[in-house]
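Shown below is the structure under consideration.
Of the protein chains in this complex, one is absent; all others appear in place.
Let's look at subunit A:
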Amino acid sequence: MPLVKQGRLTTDLFVHVADGAELPGDGAVLVTAERFLADPEALLRRPGKLGVIWPNNRNLDELVPHLDRLASVALVFPTFRDGRAYSQARLLRERYGYDGELRATGQILRDQFVFMTRAGFDAFEVKKDADADAFAHTMKRYSVFYQPTGDGRVTALNRRMQLRHSESAGQ
């Protein structure tokens, strides 16, 4: 699965380890929420980075205490129509201050990159290499945003108020 990060096709350092399969001695791994919650301490003590695949119908409360020790959280889009992970992403970034990799997995359309980026995702498991090529182009599509999110972009309303303020200050 091609991985897009920082706008480029990137080698995925994380290995998805299925439940029941043996973990490699070191190296970065992504494990399921069940496996992680069964014994988080053991997994966190292991050398190598740890990421957790968090389903979109599972409450984040169980994950929050471990966030500062996780290198990646992978949220899931079972279909591109199912938008629950957008809310999870914003909560992780904006409410719980998670600053590690936030990965979008599952069915992802390149047409959703802007929404996902604004919600806090910074890594995308896409379907084909062409989607990676399209990333930079897609990200340039919009220059105006109406809502504030954790991505820090200035909203249209705030830009107008800034403009008005600087106009009145200049008079």
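As a working rule, contacts are C-beta pairs under 8 Å (C-beta built on N, C-alpha and C of every residue); 3 or more make two chains touch, one makes a residue touch a chain; residues count from 1.
The working rule: contacts and distances are computed from a predicted model.
Asker: When one chain of this assembly is omitted, its UniProt record names it as which of these: "Pyruvate dehydrogenase complex E1 component subunit beta", "Clan AA aspartic protease", "Nitrite/sulfite reductase" or "Aspartate carbamoyltransferase"?
Answerer: "Nitrite/sulfite reductase"
Asker: Out of A:V29, A:A104, A:A119 or A:A132, which touches the unshown chain?
Answerer: A:A119
Asker: Just one of A:F14, A:F36, A:Y86 or A:F135 touches the chain that is missing; which is it?
Answerer: In the complete complex, the chain left out is touched by residue A:Y86.
Asker: May I ask you to list the residues on subunit A that touch the chain which is not drawn?
Answerer: 80-84, 86-88, 90, 94-95, 109, 111-112, 114-119, 141-149, 155-157, 159-161, 164
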